[in-house]
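A single protein chain has been removed from this complex, and every other one stays in its place.
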């Protein structure tokens, strides 16, 4: 896999977080955002009702009553509070999550994305993704730019069943940072060592390149 | 006022309470039910979220943070728990109140009753009465049998705007205990010193008298 | 912490910036949990055309504490949304009644449980819900109802607030709140329904982390401004009611 590592993709997203944001991190690469050293003072929210959690618990020091939405044992910050599941999703649905960061199978230039059901499957794994996607102030997506066979994951339209329509504001892949812009993606910043041609070839939608293209600091 | 005193009317209702009932007492005479010595082990619920309150607080020992729905200072029983207003009415709407005892201006043989708005008024005082009336398993009403001018309060149909339709199961007045039965009231028990003729004359609906009419113990 | 302190030095500064036309919810039920000090400060603010949401317009019992009726008397209120907009006894009259009857102030009378649930819905991102309460009554006239499982229900909209004024027993610096006994009542749900939450606190603000995270009644993310209530007489505290005659 060329371009950014998984942690660097998470870093590129986490550096966009702003003071006082309430942030919900999805399972997988998004969780790595909490490893990024940033100066913004943010509050992590987890679907299972933990508000204000901190870094992962050191091995051997796990609190068996305390996990984040990915089932990982986490620590609590001094401002932490615990609520039940209905109140936790009250926070989500009422628009209080400033950003939700999620993985996905596909993202479309329309701002649609798909992350709950694979092709041909009966059933799916939605978890809190649809609530978060429909209600958070911002949806940021982190995903590998292509499938293992090289097929693009950034598309004009999603082929898989979508999680929410027209909500994605920012996408981080190993190739760069992108904004869905309707019929095309805007390239916001490019990964070191990646070329615009590589991106165009690996993207299933038009890509607009800005005049002064910045490179992602790693 | 002839027949039962206010406390005796409350007693006649309270003696119907059964073990494990969750009971909500309205402002006024219904509150007096908690003075009745009964063997049934009941739990008092108050709209403001107090579950398991006990007798009124002795003068000088009031807890300024603790009142019942009538604003009276009450004590707590060992099993007491406090919830917020939305959870308190969740208890009510989900049908967990075994009986609500309320005052009223009028009760109809249809089971309708009126207790939130006086004739000609703009606005009204509903409080939790409509939620309780619509959702409690049983609605018991305590009221004087007649208005001060002698006009009946037990009617074929309510003249005042109703609180809920067809919900009243039992009515205590100073003249006796009554069950709304559609087009008439069934007299369940009569107050000592009151005659059937007095009741018929003071009631704005037909009254069925049982073959073996019992007298309320006072 | 880059976070700005939530602590304000006094009540006037804590309620700064309330816009004309704002919708404000006031917590409290009877005496406990009513934000008397914030309501008193609001009386002296320039805000007008307010919509005021609370259990009652107030003024039925003595001693009379700051209530919506006072705001109405000062001409600050366009509309009230309450479970009590008139006295329940024909022999009593609320201070609000004459302004209501003259048409000077609009009133929306809402059953208490519906009021609580409409606030809760606003705080939970639910735009509308169905309730069995008030079906078949004057309050349902002309309103949309629907049958579920053979029973009739009334459609009720969420009731979002611009501001919630609340009162709590204890707060930490992160804004996590604890209420004491029946002081809790409407306060947490008013807060969750509001964009900006202003809380008067009965004790000094404690450091973040002073409360067990399991024992917080309202999480700090809902609370924007805190102000500590001074001892009486500078601060207003619940009083014993005079018994009704």
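Note that the chains are named A, B and C in the order they appear, and that numbering of residues resets to 1 at the start of each chain.
In this section, contacts are C-beta pairs under 8 Å (C-beta built on N, C-alpha and C of every residue); 3 or more make two chains touch, one makes a residue touch a chain.
Computed from a predicted structure; not experimentally measured.
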Query - Shown chains touched by the chain that is not drawn here - result: A, B, C
Query raised in the report: Just one of B:25, B:51, B:126 or B:164 touches the chain that is missing; which is it?
Result: B:51
Query - Option from C:62, C:90 or C:128 whose C-beta touches the chain left out - result: C:128
Query raised in the report: Of A:41, A:62 or A:144, which one is in contact with the hidden chain?
Result: A:62
**Report entry** Absent-chain contact - pick from B:73, B:93, B:145 or B:165
**Finding:** B:93
Requested in this report: Using the touch rule from the top, list residues of chain A that touch the missing partner.
Outcome: 27, 46-50, 62-69, 71, 76, 82-86, 88-89, 92-93, 115-118, 121-131, 134-135, 161-165
Query raised in the report: Touching the missing chain, which residues of chain C?
Result: 117, 121, 124-132, 146, 148-149, 151, 153, 157, 178-181, 184, 213-215, 217
Query - Interface with the unshown chain - residue positions in chain B - result: 19-20, 22, 39-41, 43, 45, 51-52, 76, 78-83, 86, 89-96, 135
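Heads up, the rule we're going with is that only the chains that are shown with their structure count from here on.
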Query raised in the report: By CA centroid distance, what chain is farthest from chain A?
Result: B
Query raised in the report: Any idea how many Å lie between the Cα centroids of chain B and chain C?
Result: 28
Query raised in the report: How many angstrom between the C-alpha centroids of chain C and chain A?
Result: 37
**Report entry** Approximate Å spacing (C-alpha centroids) for the pair chain A, chain B
**Finding:** 56
Query raised in the report: Which residues of chain B are in contact with two or more other chains?
Result: none
Report task. Could you tell me which residues belong to chain C and also touch two or more other chains? Result -> 120
